[in-house]
Each structure stands twice: as C-alpha cells, then as structure tokens.
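What you see is the complex with one protein chain gone and the rest in place.
Labels run A, B, C and D following the written order; every chain starts at residue 1.
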Amino acid sequence: MKHTSTADKKKTVAVGLPPGTLVLQGQQKVERTTITVCEYSEHSLQANTVEKIEDCFPLKDKPVVTWINITGLHDINTIEKLGKHLSIHPLVLEDILSTNSRPKVEVHTDYIFIILNELSFVSTTDDFLSDQVSILIGPNFVISLQEQNDIFDPIRRRLVQSQNLIRKMGPDYLAYTLIDLLVDNYFSLLEIIEDHIELLEEELLSAASTKTLHEIHQIKNILIRMRKSIWPVREVINDLIRSESTLIQKSVGIYLRDVNDHAIHVIDTIESLRDMISGMLDIYLSSVSNKMNAVMKVLTIIATIFIPLTFIAGIYGMNFDFMPELHWKLAYPALLFIMLIIAVIMVIFFRRKKWL
Amino acid sequence: MKHTSTADKKKTVAVGLPPGTLVLQGQQKVERTTITVCEYSEHSLQANTVEKIEDCFPLKDKPVVTWINITGLHDINTIEKLGKHLSIHPLVLEDILSTNSRPKVEVHTDYIFIILNELSFVSTTDDFLSDQVSILIGPNFVISLQEQNDIFDPIRRRLVQSQNLIRKMGPDYLAYTLIDLLVDNYFSLLEIIEDHIELLEEELLSAASTKTLHEIHQIKNILIRMRKSIWPVREVINDLIRSESTLIQKSVGIYLRDVNDHAIHVIDTIESLRDMISGMLDIYLSSVSNKMNAVMKVLTIIATIFIPLTFIAGIYGMNFDFMPELHWKLAYPALLFIMLIIAVIMVIFFRRKKWL
Amino acid sequence: MKHTSTADKKKTVAVGLPPGTLVLQGQQKVERTTITVCEYSEHSLQANTVEKIEDCFPLKDKPVVTWINITGLHDINTIEKLGKHLSIHPLVLEDILSTNSRPKVEVHTDYIFIILNELSFVSTTDDFLSDQVSILIGPNFVISLQEQNDIFDPIRRRLVQSQNLIRKMGPDYLAYTLIDLLVDNYFSLLEIIEDHIELLEEELLSAASTKTLHEIHQIKNILIRMRKSIWPVREVINDLIRSESTLIQKSVGIYLRDVNDHAIHVIDTIESLRDMISGMLDIYLSSVSNKMNAVMKVLTIIATIFIPLTFIAGIYGMNFDFMPELHWKLAYPALLFIMLIIAVIMVIFFRRKKWL
Amino acid sequence: MKHTSTADKKKTVAVGLPPGTLVLQGQQKVERTTITVCEYSEHSLQANTVEKIEDCFPLKDKPVVTWINITGLHDINTIEKLGKHLSIHPLVLEDILSTNSRPKVEVHTDYIFIILNELSFVSTTDDFLSDQVSILIGPNFVISLQEQNDIFDPIRRRLVQSQNLIRKMGPDYLAYTLIDLLVDNYFSLLEIIEDHIELLEEELLSAASTKTLHEIHQIKNILIRMRKSIWPVREVINDLIRSESTLIQKSVGIYLRDVNDHAIHVIDTIESLRDMISGMLDIYLSSVSNKMNAVMKVLTIIATIFIPLTFIAGIYGMNFDFMPELHWKLAYPALLFIMLIIAVIMVIFFRRKKWL
Partner (left out) sequence: MKHTSTADKKKTVAVGLPPGTLVLQGQQKVERTTITVCEYSEHSLQANTVEKIEDCFPLKDKPVVTWINITGLHDINTIEKLGKHLSIHPLVLEDILSTNSRPKVEVHTDYIFIILNELSFVSTTDDFLSDQVSILIGPNFVISLQEQNDIFDPIRRRLVQSQNLIRKMGPDYLAYTLIDLLVDNYFSLLEIIEDHIELLEEELLSAASTKTLHEIHQIKNILIRMRKSIWPVREVINDLIRSESTLIQKSVGIYLRDVNDHAIHVIDTIESLRDMISGMLDIYLSSVSNKMNAVMKVLTIIATIFIPLTFIAGIYGMNFDFMPELHWKLAYPALLFIMLIIAVIMVIFFRRKKWL
C-alpha cells in the first residue's frame, strides 16, 4: 500500500506572485481537459461533453439547473474564461488552480465556493491518489472542477433516473450529493485500511518482519494524510449550514447535517485507528526485543553449559609431568560422569529460571 | 478477551447511492425480525409479540404509551412501512439501517431520533459484541430498533410492576430508561475490564509473557472502541436536554442530566484505564529488558570466569620442548590454586558490581 | 505505597434497576452507622451522637444551624427516612448510596446536593483509601454523608471555639469548610507523593531496581486516580459560585473562589508530577540499558582479549609431527611475550574506545 | 540542514530597564541601515534609496501611498526619529528593536503595528535564517522594518508594473502583500523539508546511520521552530480582520482571509510532518534493534555450533592414560562424522527458528 501525492511533491509555490495570478500549482495529471455539462429539471435531462467552455455559457440563463464538470485544470484559458463569464473573484480562481489547498468554503454574494480533497485507492496499482475538487454553487448552476480523474460518474447515473430527488431539487442539493460522495469515499478508504490493519495484526502475532513495520508506518502516514484532509471538512459543512446565503435552502440543511455527522464519524474512526496503529508499533518493538531475548537465551545456555566443561577438559589436556589423576584407571569415565553432573545441574538451573 | 465487530468489518458503504436508499449496511445477524409491542398507562399494561409491523399501527392513536421494539433489521420492508406510517424522514431510515452510525440525536418536529451504540460482553464466548440501537420518541410512542440481541428485557420486567415510575410518566421517560440501560452497560463492561487489568498487573509482576502483552493490547483496543462509542453520547444527551422540543418534558430533564453524569463518568474511567494500560506497557517492556539483563549477566559471569582459566590451561597444553614449569613437581597443584584465586577475584569483582 | 479502592473493585452496577432504587453500591465498610448532630448559632453549640435518624428531625425547625453527619451508609433505612423527611429527589438518594459517583453539584429548589471524593493516606498500612462524601445544604441545615471513616473531626473542634467564623455564618459557610477540608487533603497527599518521588529520584541515581519501577508505576496510578477525583471539583465549585440559589450567600463566594484556586493548584501540581514521573521512567529505562551496556563491555573485553590468545595456545597444543617452533629453545617465552603484546594492544584499543 | 538563529542565542534581555528604552536586543546583522522609499499612486511610482530617515518625512503628506522599508535596525537614532515624527508609542519602538518578539498585531488609533517572523533557507550555506519583520500601517503609508536581509524585492518588482492591483489600492493592500509573501515563504520551506524527509525515508530503508538520526532530529527542531513562528500568525490575521480600524478597508478582508487560510494550511502541514517525523524515529530505533538482533544471531549461530564441538575436541585432547577410544582405529573419522552430525542438527534447529 503506497501513497503517491504528486500534487504535494511538485507543487511550486509562486512566492511573491500577485494574488490571482493564474498558474497551475501542481503537476499536470491528465492529457486533456474534459468538460461535461448536465442540464436538468424535474422532467428533463440533457447531458453533453463540450469542447470549449464557451459552449456552456448560453446555457446559464435557461430555467434549468446546469452542472458543469471540468476534469483537468492545466488549460488555464478555460478557467479564465469561466471566471470572467461568471465574474468570479481572482483569488477563487487562484485557489481552484492551486490543487493543494486546504478544504474551505467561501460565501460570496453570487456564488458559494467550496474546496474539498478527494482521496481514492487505485487497487490496480495498490496506490493512494489525492486530488482537489472545487465546487462553485450559483443560483441555477453547479460547477465542479478536478485535476485528475472524474469521480462523479455515480451522480450522473443517478441523474438519469427520472424519479430521483436531485432532479426535483436545486443546485444546493446537487452540491450536497457531490460533497456526500467525497466524504463517503473516506469510508471506503477506511474499510480498506481496517482490513489491512487486521492482516497486519495477524502478521504481528505470527511472523513480524521489517516489512510489517514499514507497512505499519505507511498506514500511519496515510491516516495522517487522511486526517489532514477530512479535519477541515467539518468546519466547511458547518460554515455552509450556518451561512445565511440564499443559495442554500433550508430543506438542504438536514442533508448537510447528515454529511457532517459522516465527516465526524470518519475523524473519530481515523483517531481510533491511529491509536490502534500506535499500539501495534509497541507490539512490534517488543516482539523484536523478545526475539533478541530468545537468541540470547540460546547463546547463554550453550555457552554456560560448555564453557566450564571445556575448561575442565583443558585442565586434563595440560602436559605437566606430575598430574596424578592422569594415571588413575577410572579417572576418564569418572570425569565424564562429573561433566554430565555439571551439565545436568546447569539444565536444572535454567529450568528454574524458566529459560528452558 | 476478544472483540468481534462484524458491523465494522463487513459494512459496505454504499458510495454514490442516493441518500435515503434503504440498504442494510452491516451483516444480517439474526434469523428473523422480532417485533414486540407494549402498550401501557398508569393502570394498564398489554405486551405482545406481533408478526407484522402493520399490526401495531392502529395502536398509535390510543390514549396509552406504545413501545415498539424491533430486533433484526434485515427486513427492510418492515422499516419502510413504519417510516411511511409515521412519515419519518428518509435519512433517518437510512441511519437506522446503517448499523454503524455515530451516536447522535436529531430533533424533528414530530419525533426525536436517537442513535446509540450498545457494547456487551458475552461471557460464554469471552467476546465483545457491538450493536446500534436507534430510538424514535413520538408524542405517545417510543420505537426502539436493534440488529442483534434484545437487551431491553429488564425494562420490560420493570414495566410489569404496577407501581413503577415508567408507567406514570410519558414516552420521554421510557426513552430515558432505555438510554440509561445502555449507558449502565458500559459500567458493567468497565468492571470486567478493571478486573482483567488487575489480573494482568499481577501477571506482570510474576510472569509476564507475550500473551500478557497481547492481552494488554487487546484491552487497549477495546477501550479505544468504547471511547469512540461513548464519547458522542455526552453530546447526544446534552442536545436532548437543551432541545426545546415539546416531546421532552421538563421533569425528565433531571433524569437525563443524571445519565449524562454517568456517561462522563464512563469517559473519565476509560481515560484513566487507558493511562494505566500505557503504564503497564512500559512495565512490560522494561521487564523484557530486565530479563535480557539477567540472561546477559549469567553469560558474562560464566564467560568471564572460565575464559581466562581455559586460556591458562591452554598454555600448559602446548607442546613446546622447553617449558620448564611442566617439569616442576608442584606446578600442577600450584596452577590449580592460582586458577582458584583468579576465580575468587572475579567473583569478588562481580559482587562489587552487584551482579551476584 | 499501595492504593486500595474497595469501592471500585466491588461496585455492582445495578443495570436495569429503576432510578432511585436504594441499593448500596459498593462494599459495606464500617460496622455500624454513626449519626452525629451539631446544632449551633453564634452563641450556642450542642453536639450529640444520636441512635436513630428520627431523633434529629424535630431539630430542623429551630433557629439554629443543624449539621448532621452520617458515617456508614449500609443502613438504607436511615437514608430512606431522611430522604422522605426532607423530600429529597430519589435520584439524589441513589447517588448518595452509589459511593462511587463522579463529583458533581445539583441545585434543587430546597437544597443543594454535592458529591465529592475523599482520598486519604493511612500511614499505618501505607495505603490509600478513597471514599465518597455527599453534602446536602438546606436553608438551615447541612447533612454530610460518608461511608468509611469520619474525617470531619477538625471542623467539629473548630466549632467548639466560640469566636469561630463558622458559628457566625450560615450553613453555606459550613459546607465551604467541609469542601475546603476535602480539597486540602489532596495537598497533604501530594506532599507525601512529592517526598516519595524525591526518594525515588535518589534511588534512580544510586540503585534502580525493579522495585523502583513498580513504585514509579504505583505513584503514576495514584496520580491518575487523584486527577480523576479532583478534576471535576473545579467544575463543581464553579457551578456552586454561579448558581443563583439563595442557599449560597454572596459573602461565601470569595471563600468558594479560594477553594477553587486550591483545586486548580492541585490539578496543576498533579500534571507537573505526572510529567516528572514520566521523565523518571525514561531515566529508569535508560539506566537498564546502561547496565546492559556495562555488562556487555565486560564480557566483550574479557572475550576479546582471551579468545585470540586461547586460539594461539590451541595452535601450539596441536600434535603435528612437524612443527619446527615446538623445538626452538626460546619459543615458549617468546610466545608468552607475543601474547602479552597482543593483550596490551587490545587494552589500548579499548581505552581508545573509552570502554576501560 | 542546520538552523542558525543568532537572534535567539545572543538576545540580551534588558531586565529591569524601563519599557520603551530603545536598545537593540539581538545581534547586529548587517553593516549599514538601508532605507528604501516607494511613493505610488495608480498612475505614478517613484522609488528611492535615502540616506537619512528625515529625507522621507516631507513625503508623508502627499496624496500618494508611501512605503518605507528599513533594513538593519542597529541605527537606533533612525528608529527614534521615525517614532517621534509619527508619534509611535514607545512600547512599539521597543518591540521593533527586540528582533525576537512573538508575532502580534496592535491596533492604535493612528496606525496598526504588526510583528511577524520571517524564516528563510539559504541554500548556499544549507542554513535556516530567522528574522523579525515589523510592519506599521498608517492612513497613507506603510513602514516595514527588518534586521537581516531585504526580502521584499518581489513586491517592488510587482509595483513597477503599472496595471498592478497594489497600485490601485491603499496601504492596507500593500501590507497584505507583505504578509502574504512572508506566509508563502513558509510553504517554500515546507517543500524543502518535505523533500528532505523523503530522502531520509529512503535512507531509513536502505542505510540508516547515526547521521540519519541527527538529521531527523534537526528537521524536528526546525519544525518546532516554524510552528512557534507561524502559530500566532493565525491570531494576528484574525485580529486584523476583526479590528474595526478604518485603516483596514472591507475590500481587503477577503485577501486577509485568504492569507489566513494559507497560515492554517502551513500549521496543518507542520503538524502532519511532525507526526511523520515521529514515525520515522520509531522506524530508526527499531532498525537499530534489528541490526543488533542480526549481529546477535550471527554470534549465537557461530558460538552454538562451535562451542560444543570444541568441547568434544577438548575431551580427546586430555592426557589420561586410560582412554580406550584413543586407540580405536576409526575413532578419529567417526568423531569427525559425529561432529558433522551435531553441526547439521544445529543448523536445522536454527532454520526452524528462522534464524538462517
């Protein structure tokens, strides 16, 4: 289980640039920018992929909700045009492009701007990917922007169903479903991690190796990362609920509170898992000590039994002229017997010490 | 002492499903759904087990308090009918079925919805079980829902007694007794854990083994789990007390504050036990080091006494032609005496170092 | 230094019992219930020991302050009568009898109910005892209840002095003196613990043993216990000060604030001591490692000097026919000299490594 | 990677001096004081370096924004004249000169005084430098003061561009750009540290040495230092936003909130990195234990195989007259074979224990 965060590693902070300078901070991750547009009302739905952002603009004034999703942010031109058309504050555009911002919400008069982090597990590469998702909520549109991979397909599938609640409600509810999807993603991640922890616990009991330690370390780092991503989300959703913006209707409040509960649950679970992980580290370290103990005991037993015996053999290997024992008939078997006695005493001593 | 939490392990987060989609998240744990209904007023009590949830519905408008308890949540049909009959918000129904939610309270206009966690110890299997208990409080009814095993038998037995306070008071008081039972359960668990810790402390002093370590680790994990379950309860009860819902009467406030004090006491005790557990870990680790020390001392004493003596014996085992000592008459006994002196000096040295 | 808490160990949580069921939770600790009554005004004082609680009841309406102290709570009958006479809420009576509650204050219209913990050190048995003290403050009475041993003798002695402030003031001031005594008890405990820590620090520097470790562990546990007991006291006193009950007069506020400062000072000191204790643990653990190091060095020095020499002696103990050195005249003294040189080089090497 | 903080080491607290006594606390770091003045309005810009602070004073009343930057604070005379001219509170002047203050904001009626810390990495010397930057915001001027090296060049370059936002807005916006630059500097530092941590993680896996440990320690200390510097910045900016001073216009609020988000992001990242660093320490310590284990195993294997064999060889090296085996023809090869068997058994034993 690895975690790759190219956004983190290659971000180039543009120190000293004027705020609002549009530079993509973070690595370009996809080949081309994809723009999908969904226009829907309770009774109609139209979904398209457009080439240029300009193609969406006339859509804005129709009496339907328009959801524009942009995947791939390196085409700064697109973002700039979008910003100009909707008169987005330059700082917002800068945040959209920084791809490594802290989750936050900004309530402007004409729109609400939300930044969240997406964390996903790519099972094929056994790898964690992180991405920034920006959401703009307007009076009759929602714009979602992401750098890496489009994760909003499930929402699109739900939109197709004509009886769906999204179709009946406004852009605020659509934004809620996007946020809910992002938060629920953390649950899937936590499940994967919990499974992994369980495997590691079994490994710890049977055959802990350095590999186990590095995996514990890696999970710890992923949890640190997740915590950093999800922690501010609580605040974001609370700010959304408390904001007195007319863009968020009262009826959506209960849904936002629900997603807030989920976020808190994720945080609680992360904290619990971190506590468990730190317990596993203690077990690992003590298992290393225990192994050393076992090794030392073997060495000590062998050495303590044979070193004195070797000394006695050495005595009778000396070449003194006058060593009367050497000439006794039963000396040799007697000595062997004495040596046996010594060995037996040693073994009894070790048994008492519970080393054998 | 193990802890099994099938709910945790097998929960399948339905990422991307619309909110309010009724899917049982968590493993099905009981064969069939059991529905028990108690209707009571100060002077009457009627308790039944019904087959279908529809059988309860006419009961709702009678001038008595109706308590419906549903054990086993896999029969989604039942939950759906109940929801429709009482016009429960779909998100509430979803939370009831998720069986792994964070404890919370939601005050709706017509009802109050409470989620709590139940933790119980099954002595036969030496195992901890966790379950989610949902409580709906209405103007003249209480509905409790649980997945696993019905734990509300003591309440039913109390209801039978005609002089009981529950019979005199409204559904809010009944809900309080349910919550109180759940919180008191934690005390029983803590008692079991405290006893276990005491045993482990004695084991630590006499004969700490790897088993001891794993048991310490397991208790630590159970405490982490308990903490995660009980921590939000404080908040839940506070929200209940502060809620200005007409469903909670003032006279019940003092009882809720009491159960809140209990919850805080549980949290305090968990924190203290966690501190103690971490102290035990330190003791264990240092006992491992101490054992190693003891082993090393034995090895060092034996080696340090006999290695020099073996060397001396080796000297006189050499086959040089001209070694005058070999032909001295008293050389052998003299050498044995010298060896004894060396051994005695070594022993005195070790005594000084307090190794013997 | 041990700590015994029978209350903790034997408490039997009455799960599922109705609130207000009067069962003594905790072990019975004294043979018989003792009831002492002090009636006092500025100019009069009458102190008695009564047999039955009923003997106190007519006292209640006299224009004096009545202080009833009950030691030994197993006589549930007494508590029940008292409760009925003063119309105490059943939950309050339950809390009085549970003997293991969390410190708290409850402001009722007719009385204020306070629970505190008492921790005392019995020097004869080198043992810590914990007890719960309940205090009921009424318009002209104070009732204190404790299970184990009567600790309020100093207050009684002060009451005898006619110029005493207690005599001049109301029951609220008497309650303050009781609380003050309980909090000051913690200071005495901390002094005992500080002395013990100082002894342990000296022991650590001179001769740390496993006993030292267990004593450190025990002090740590006592501090955890004290912290759990004193922490909520702050809150209790703050609630008392802020309560707008007419039972607490303004002039007593400054005294309560003073005892609050003391409680905070106790907490600060406990935290500091815990930090110091954890530092001592580090020292202990590293002293164990250091000892091991010293042992290993001795072993290594001996082995490293003599193993090569023994090998050389072994060479010349071989029985090959053609070993020309064996027949050289000066071979033996030369070899001894070479061995000496090797030993000296080894010693110099060890000096350089600062092992000798 | 080292960090040098001469300001920290050589600060001489002037204990007992009257407040407002102007003494440069901290080492003099630059040769001479440099004073640069920029006067700008939307359509004009004039930048100069002046010799004496007096040369700036007439500038003050012109209908342009004047930005005075002073690098090098040892010329107390300059600061004093400035203070007198603008009637700055003596405590503010003292804080400017202390060069080691905690970041803070003080809102006076005529000006706002801000202290921030600057941390920068000098790649040539592989060294971290810290400096204090003081900012005074007035109705039509901004004065920035720093001891060490002028870091505001990027701002000056931006000022030159006539279309720049700074030129269009007031001194509050200029102050924001200065603060933003300082906060963004932390991001660059964090990037350097993250790269370093990544290198260290690889080193940990391949070849951990004492050097690795010291580098981990050093990064930890730098993070502690950064945290101490950036933590109060949050507060500073919040105070600025909430201050009802007319010197901060509403339109600048959104920019300040943005820089506040950046500061919180820096803090979050520092916390995450500290958690990761502490995980690396655990890995390092366990790698040391693992190495010891490996060493011990080699020793034990060698000793356990050869010590018994040497003993057997010793037996047949004894010189007893009556040792029948010595005269058997096949004794020697048989013994060698037995020795081989013993060695093989030992090896099998070690394989089972997974030591080989």
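Definition applied: a contact is a pair of C-beta atoms (placed from the backbone, for glycine too) under 8 Å apart; a residue touches a chain by one contact, two chains touch by 3 or more.
Computed from a prediction, not measured in an experiment: that's the story for all the values here.
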Query raised in the report: Thinking of the complex as a whole, which visible chains are touched by the chain that is not shown?
Result: C, D
**Report entry** Option touching the unshown chain, where C:A47, C:V122, C:L165 or C:L199 are the choices
**Finding:** C:L165
Report summary line: Of the candidates D:K250, D:H327 or D:R352, the residue in contact with the absent chain is D:H327
Query raised in the report: For the full complex, which residue in C:S209, C:N238 or C:S289 touches the chain that was left out?
Result: C:S289
Query raised in the report: At which residues does chain D meet the chain that is not included here?
Result: 8-9, 11, 13-20, 89, 91, 95, 101-102, 104, 106, 207, 210, 213-214, 217, 220-221, 224-225, 227-228, 231-232, 281, 284-285, 288-289, 291-292, 294-296, 298-299, 302-303, 306-307, 309-310, 313-314, 316-319, 323, 325-332, 335-336
Requested in this report: May I ask you to list the residues on chain C that touch the chain which is not drawn?
Outcome: 154-155, 157-158, 164-166, 177, 180-181, 184-185, 187-188, 191, 194-195, 198, 205, 254-255, 257-258, 261, 264-265, 268-269, 271-272, 275-276, 279-280, 282-283, 285-287, 289-290, 292-293, 296-297, 299-300, 303-304, 307-308, 310-311, 314-315, 317-323, 353-355
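The definition used in the following text is that only the chains that are shown with their structure count from here on.
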Requested in this report: Assuming chain B simply isn't there, give the groups of remaining chains that still touch in a chain of contacts.
Outcome: A, D | C
Query raised in the report: Which is the least count of steps on a path of touching chains running from chain C to chain D?
Result: 3
**Report entry** Fraction-based call for chain C against chain B, same above half, different below
**Finding:** different
Query - chain A and chain D, separation of their C-alpha mean positions in angstrom - result: 26
Report summary line: Chain centres from averaged Cα atoms put chain B and chain D apart, in whole Å, by 42
Query raised in the report: Hey, what residues on chain C touch two or more of the other chains?
Result: 317
Query raised in the report: Looking only at which chains touch which, which shape fits best: line, ring, star, complete or other?
Result: line
